[in-house]
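Shown next, in structure tokens, is the structure this report addresses.
With one protein chain held back, the other chains of the complex are shown just where they sit.
And now, chain A:
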Amino acid sequence: MCVLLSTQEMDDTVLSPEKAEEVKLKARFPHLGAKPGGSDLLRKRLQKGQKFFDSGDYNMAKAKVKNKQQLPAVTPAEKAEITGDHIPTPQDIPQRKPSIVASKLAG
């Protein structure tokens, strides 16, 4: 099953639909990794749920807060900031409420 491309860039090359899709993708994201489907994607998958990238990130955020220490207290607005910008304390992290609502499947 082949698709004839009619874009100006291509000569009369016949490509499989998959390769045609790849050309489309590279056109939109020219800097897409040289190792497709490899480490980048896998690492993203393994890191799901992470709030700080590593201890370096943690220390950077800590350093930022140190500089802000002129402010006496953390305002509620600051508490709502993304975690990368301030050190979260257990009280700050919005505890996701456990589901106290019964499942609608049981309704």
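Please note the rule applied: a residue touches a chain if its C-beta (ideal position, glycine included) is under 8 Å from a C-beta of that chain, and two chains touch if they have at least 3 such contacts; residues count from 1.
We adopt the following convention: contacts and distances are computed from a predicted model.
Q: Can you work out the missing subunit's protein name as recorded in UniProt? Choose among "Autophagy-related protein 101", "Nucleoporin NDC1", "Serine/threonine-protein phosphatase 2A 55 kDa regulatory subunit B" or "histidine kinase".
A: Of "Autophagy-related protein 101", "Nucleoporin NDC1", "Serine/threonine-protein phosphatase 2A 55 kDa regulatory subunit B" or "histidine kinase", the absent chain's UniProt record names it "Serine/threonine-protein phosphatase 2A 55 kDa regulatory subunit B".
Q: Can you name the residues of chain A that touch the chain not displayed here?
A: 3, 16-22, 24-26, 28, 32, 36-39, 41-43, 45-46, 48-52, 58, 83, 90, 93, 95-96, 98-99, 101-107
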